[in-house]
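Note that one protein chain of the assembly has been removed; the remaining protein chains are unaltered in position.
After this line comes chain A, so read on.
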Amino acid sequence: MATLDTAPATPSSALRDVLSQVDPKRRRKDRVMQVLVYGAFVLAMIPLVSLVWSVISKGIGRFDLYFLTHSMRNVYGGMDAGGVYHALLGTILITLLTAVISVPIGIVTAVYLVEYGKGSLARAVTFFVDVMTGIPSIVAGLFAFSLFYLVVGPQSKSGLVGAVALSVLMIPVVIRSTEEMLRLVPNELREASYALGVSKWLTIIRVVLRTAVAGITTGVMIAVSRVIGETAPLLITVGATDSINDDVFHGNMMTLPVYVYRQYAAGLVPCAPGDDACIPTINYDRAWSAALVLILVVMLLNLVARGVSRWFAPKTRA
């Protein structure tokens, strides 16, 4: 501004206008694109809001202690009864078993890739972990079914088969997130440990994994929340049942996502006119409430995962 006074020639106001204003056509285009970009964001919020609202408003009606503590045994027609206990139990047991299978394999493989991996084997493992990430969930289900069908024989449906299918989906997610966390551990920590004469495996367990434990836990919980909602592989490997089955090694089990699907597929109940005890939409109501339970479980896991990373993070930075 001040230089204007000393400048030999002040630019004319017309020139200043040209320099300080954008050509109207370009400005219009800029505005239009801005509206489009904002619009895209709003557009994406519509399904999210609509979905969350539908699940809450339609699911809250049957969502109570009775619903959480009763199974579907001896529930038929439009009876105002039935709950989700057997499905919740099945989901928890199968997911736990999945985690027991995939977490150790995932973490040790990530350790291999970060701490030991060199040469063609490591490259092959990295590549095939990528490939595994892209396996469609139904194909994982078909694999687990084929494996147990050929090894165990017919009548092979059980929670374990479902857990194997889910593990195929979960292992690559655990490997990816753990690998990222291990790469964040500063090399100085490893070198300090070696300098003190600590052997490599102890360094990995006591220094590297200890430093990264918060991040690894978060990654594992997010991986769990991903597989907990898987439906298709469980539909073909675990089947469905109306009764409580707490034995993951024998027999069909119910799980929450399959429960939602089965209740939806059961459809409207044809009620006799004047039958007040019969609720035509009972199956849809139960499906929405089970969807609410499922979403709550997933959100809870996500929140815990975020909490874990927040509470433990400062320690690793120190």
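Following the convention adopted for this analysis, a contact is a pair of C-beta atoms (placed from the backbone, for glycine too) under 8 Å apart; a residue touches a chain by one contact, two chains touch by 3 or more; residues count from 1.
Everything that follows uses one rule, which is that contacts and distances are computed from a predicted model.
**Q** For the chain not present in this complex, what protein name does its UniProt entry give, out of "Sulfur dehydrogenase subunit SoxC", "Nitrogen regulatory protein P-II", "Phosphate transport system permease protein" or "ABC transporter, membrane spanning protein (Oligopeptide)"?
**A** Missing chain, per its UniProt entry: "Phosphate transport system permease protein".
**Q** Applying the definition given at the start, please give the residues of chain A touching the unseen chain.
**A** 22, 26-27, 29-30, 33-34, 36-41, 43-45, 47-48, 50-51, 54-55, 105, 108-109, 111-113, 115-117, 121-122, 124-125, 128-140, 142-143, 145-147, 149-150, 168, 171, 175, 199-201, 204, 225-226, 228-232, 235-236, 239, 257, 260-261, 264-265, 284, 287-288, 291, 294-295, 298-299, 302
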